[in-house]
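Note sheet for the following structure.
With one protein chain removed, the remaining protein chains of the complex are shown where they sit.
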Amino acid sequence: MKNEYEKYYVPAQSPWPIIGAVGLFFIAVGSGLSIMQMGKEASSGVYLLLAGIAVIIYMLFGWFKNVIDESMSGLYSKQLDISFRQGMAWFILSEVMFFFAFFGALFYARMLSVPWLGGADNNAMTHEVLWNGFEAVWPLLTTPSGETTQAMGWQGLPLINTLILLTSSVTVHFAHVALEKNKRAQLKIFMVLTVLLGVGFLTLQVEEYIHAYQELGLTLESGIYGNTFFMLTGFHGLHVTLGTIMLFVVMLRIFKGHLSANNHFAFLAAAWYWHFVDVVWLCLFMFVYVI
Amino acid sequence: MTAVTEDNHDSHQEHHEATGIKRWLYTTNHKDIGSMYLIFSLIMFLIGGAMAMVIRAELFQPGLQLVEPHFFNQMTTVHGLIMVFGAVMPAFVGLANWMIPMMVGAPDMALPRMNNWSFWILPFAFSILLASLFMEGGGPSFGWTFYAPLSTTYSNDNTALFVFSVHMMGMSSIMGAINVIVTIVNLRAPGMTWMKLPLFVWTWLITAFLLIAVMPVLAGTVTMVLTDKYFGTSFFDAMGGGDPVMFQHIFWFFGHPEVYIMILPAFGIISTIVPTFSRKKLFGYASMVYATSSIAFLSFIVWAHHMFTTGMPLAGELFFMYSTMLISVPTGVKVFNWVATMWRGSISFEVPMLFSIAFIVLFTIGGFSGLMLAITPADFQYHDTYFVVAHFHYVLVTGAIFSIMAGVYYWLPKWTGYMFDITLAKWHFWLSLISVNVLFFPMHFVGLAGMPRRIPDYALQFADFNAIISIGGFAFGLSQLLFVAVVYKCIKGGDKVPAKVWEGAEGLEWEVDSPAPYHTFSTPPEIKD
């Protein structure tokens, strides 16, 4: 124990964090301004946003290059690896809580606000005086203000997507087993498969959105049903994108010969993240589509 | 508990430290980062305090004198935001950065580069927030609680900037919290078992957990505000099946744990200082740990006590009333433990101890008013009056801020290697103590007499007390300049102090030199008992 501790690596000074902070600054100001400038002449916001994204990408490359170099040159100890793993685990917990907020909104709308608008609990007068004629059902296809839409069924694309994600969780697991057993060929195959499944999921989701907008009239603006639908699936989709990119980078590194049976935090992080994304989807599938 | 340290500088020879500004921009050192956090938070305290001075100046007399109502609302909103996210939280993170690695015998924080990133996000986040004050339409003016639909449909265009600056603050806090947890869980020196952890470390561990659990919820909330305002969603709009009260539920699910995020580390600091100057072991160490955990647990199930007047069903009101009242029990355990620690001790009154004693008394008063607020029927009368303002300034200013001052006075000699100017510091204490009560105590009265909060002008019967409150406010504000002076002088020089600055102090941080060396434990200290 003491031995490991002595090798504990405190990195030297690094320019990447401050570059990252500047990048985030541009992204924040840029997104803020571009949203404020929606439908107006000015477009300075978009440029700032793009600049911010560029800086962040530059930072990620530089930072990860540093980390990879340090890791490859054996500076890292077992303990540091544990630190990384724990850090990743807590980060994933924070992501869980982010989704929790949106699931909270979904449950609140389904179980409280919509029934209340229909007169449930102590809200008889709400219905009688303000929303006479409004019917509380879920999915809410006619909003109190009279907006209408259609519901997204679960049997078609969503079901296929569920199967795709579940399969990909299995393939990434097989990749892990292969990595730990040092079977590189198998590992590569499973990595490629996983990434492809991820891309497949995203493609189908785009298709689903097009279907929703064009055929169902289900949009971000069609009341609380559309709101929760798009916010949950949308943020989930973003996370799938991120997860796919992570897996893709790991895949590239594996092809380059990086990551060994006993030192593969990068793989683990991506895989954990992928499983997390999968679990969120299962909840989504249940509560947004099926029930 | 004692510790043996062998300084082994060899392992750090590959570090060519940059100097000048680059040292601070690029640093990965927990002490540098801790110092930056603390200085940042001091600056924010002064800015937020200056806004409070604008508020108090406007409220000095009835009538509109200095500022327009719209600007007044921006001042209260940004004052609240800056004090909460800019002053108190970063100050605690700064103390954590400085002290936790030293207290658990770690070489640094677990993820040093990310640590630097967490810090540097903050100045940018707050410059966005502050810059929006100068744009057309002004900054956020919907209260630090940004209730929808005031913050959505009815807010000005700059709200997007507010949203993204809150996102940045959230990211910073989450990364900071991850760092703290991982450091404590993974980097404790051999032999530093859980029940030997200093209480400051314990309280911070639990705080970090709260942060990770609720900051993302805040991010979700502001995101929904953003889409409601700009992208046509109706989460908080009954027209589309949403509910403005849903905003409050989600916000307070974050907001209530947030207030404990601002007090648990304070409990840790007080639990460190009181034993030192009582020269007696902390009474009930284990029960302190359990109490902290139960407060953290309860904090997740009491949020709607901020919403008693929103028309929740009766069962909800009863549940949240009872659960809120319960928090008094573990908090009481803490107060009693501190008193028992002093009991039959050998007490001396150095400046950190003075602040701690003031903390115990004044925080308890704030806690009592909190308990009164928890009683739902009575809260109907207290809610959104100055009684609430009095409550939370007692727990925040004489609670959180006083504990931070106590902590700074306690560890400042360790950081700088010099003793601070004790006379000046005592002046600071006594002036603060008197003025802070002139400032916040009469708020109870005007609140009970019916003065709503967040108003720029008030009826005549509140005039006398408001004048007194404002005078107390200016006095308290000016007294804080003494604090700035003490800290500045102490950084510049003073009497040298030994490793163990305070006679009764215990803990690893007192085993290393003063000022603490740039790298503390290159090899882990041995923990003996």
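All chains are identified by letter, namely A and B, in their written order; residue positions are counted from 1 within each chain.
We adopt the following convention: a residue touches a chain if its C-beta (ideal position, glycine included) is under 8 Å from a C-beta of that chain, and two chains touch if they have at least 3 such contacts.
One rule holds for everything that comes next: contacts and distances are computed from a predicted model.
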item: "Protocatechuate 3,4-dioxygenase subunit alpha", "Formate hydrogenlyase subunit 7", "Sulfur relay protein TusC/DsrF" or "Cytochrome c oxidase subunit 2" - which is the UniProt name of the missing chain; value: "Cytochrome c oxidase subunit 2"
item: Touching the absent chain when the full complex is considered, from A:Q13, A:S34, A:S83 or A:T126; value: A:T126
item: Among B:W427, B:F445 or B:F474, the residue in touch with the chain that has been omitted; value: B:F445
item: Absent chain, residues of chain A that touch it; value: 116-117, 122-123, 125-126, 129-131, 144
item: Residue numbers in chain B that touch the chain omitted from display; value: 62-65, 69-70, 73, 135-138, 141-143, 147, 149-150, 153-154, 156-158, 237-239, 243-245, 278-287, 309-311, 314, 317-318, 321-322, 325-326, 328-329, 332-333, 335-336, 339-349, 357, 360-361, 364-365, 368, 371-372, 375-378, 380-381, 383-385, 445-446, 448-450, 452, 454-462, 464-465
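The rule is simple: only the chains that are shown with their structure count from here on.
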item: Whole-Å gap between the CA centroids of chain A and chain B; value: 31
item: Of all residues in chain B, those that touch chain A in their complex; value: 11-12, 14-18, 22-23, 25-29, 107-108, 110-114, 116-117, 120-121, 123-125, 127-128, 157-158, 160-161, 163-165, 167-168, 171, 174, 177-179, 181-182, 185-187, 189-190, 212-217, 219-221, 223-224, 226-227, 230-235, 238-243, 245-246, 249-250, 253, 311, 313-314, 519, 522-524
item: Residues of chain A defined as touching chain B within the complex; value: 1-2, 5-6, 8, 10-18, 20-22, 24-25, 27-29, 31-33, 35-36, 38, 63, 79, 82-84, 86-87, 90-91, 93-102, 104-105, 108-109, 112-114, 116-117, 121-122, 130-131, 140, 143-145, 147, 220-227, 231
